[in-house]
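A short worksheet on the structure shown next.
Only one protein chain is missing from this complex, and each of the others stays in its spot.
Let's look at chain A:
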Amino acid sequence: MARSFSVRAQPGFTTVALICFFLLYLPIATLVVYAFNAGTSIAIWEGFSLRWFHQAWNNSQVIDASIRSVQIATAAAILATICATMAALATTRTRAYRGLTAKYAFINAPLMVPEIVTAVALLIVFSRVKIATGYSGLGYLILAHTAFCIPFAYLPIRARLEAMDLSLETAAADLYATRWQAFRRVTLPLLWPGILAGLMLAFVISLDDVVITEFVKSGGQDTLPTYMLGQLRRVVTPEMNAISTVFLAISILIVTVFFFISRKRDV
């Protein structure tokens, strides 16, 4: 067609979309800029400085909370990914068997329940268990994080499995590979990008959690997000911006890697 009429265009849509993208990034950009402010205000610019990054780095509470966050996220992401991989293997590429639909529903259940309700439920149960056993370590937080990370890890792994060609494993079985050999040498290498994507997703989800952690943690078990939530009640200095900036940078890095892994569609 030689006319300049596009069937895809809708009036005003592009403008609204571009405004949305602009507004989506404006607050984040402001936050990052003021992290480099020399003054103590998060609104008045007084020149460039790295003092708030120094201050955050020397704040032992921030460092402790960061280390704890990473510990919990690592443990929860690994556990969730192992569980999710096994569950995905058990629920894909099969005829419908008894309880399959129930399994789907159950695995995805943590996504349906409002976070605050799960948080309150875990507070009730874990406070009893803490008294009964006397144990009040990080185990509770790791268990809670693992539970809500499982559906997120499950998603990309299941998607990968369903897109995979079953004939390769059949070929392996025809060549007298045992079930384990076929899994180890054929299924697992093909599934690896999905597992990696699931692991990263679970890690980011665990790292970001505020509500459930806030209710489950014992005294002195602040993670970085719950520490920040506590600080927001006080007078906020650009130190918060500096911490947020580093946190954002790490998240964006992980998400970028995840994005490119999950976009690769060669099986």
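Going forward, contacts are C-beta pairs under 8 Å (C-beta built on N, C-alpha and C of every residue); 3 or more make two chains touch, one makes a residue touch a chain; residues count from 1.
As a convention for this text, contacts and distances are computed from a predicted model.
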**OP:** Leaving aside the chains on screen, match the unshown one to its UniProt name from "RNA polymerase sigma factor (Sigma-70 family)", "Sulfate-transporting ATPase", "ABC transporter permease" or "Iron hydrogenase".
**Re:** "ABC transporter permease"
**OP:** Identify the residue among A:159, A:173, A:229 or A:261 that touches the chain left out of the display.
**Re:** A:229
**OP:** Specify the residue from the set A:56, A:147 or A:186 that touches the hidden chain.
**Re:** A:147
Subject >> Sole contact to the chain not displayed, among A:123, A:138, A:190 or A:261 >> reply: A:123
Subject >> Touch criterion as defined above, residue of A:112, A:132 or A:175 at the omitted chain >> reply: A:112
Original post:
Which residue numbers on chain A touch the omitted chain?
Top reply: 5, 7-14, 16-18, 20-21, 23-28, 30-31, 34, 41-44, 79, 82-84, 86-87, 89-91, 94, 97-99, 103, 106-107, 109-110, 112-125, 127, 143-144, 146-148, 150, 154, 204, 207-208, 210-211, 215, 225, 228-229, 232, 240-241, 244, 247-248, 251-252, 254-256, 258-259, 263
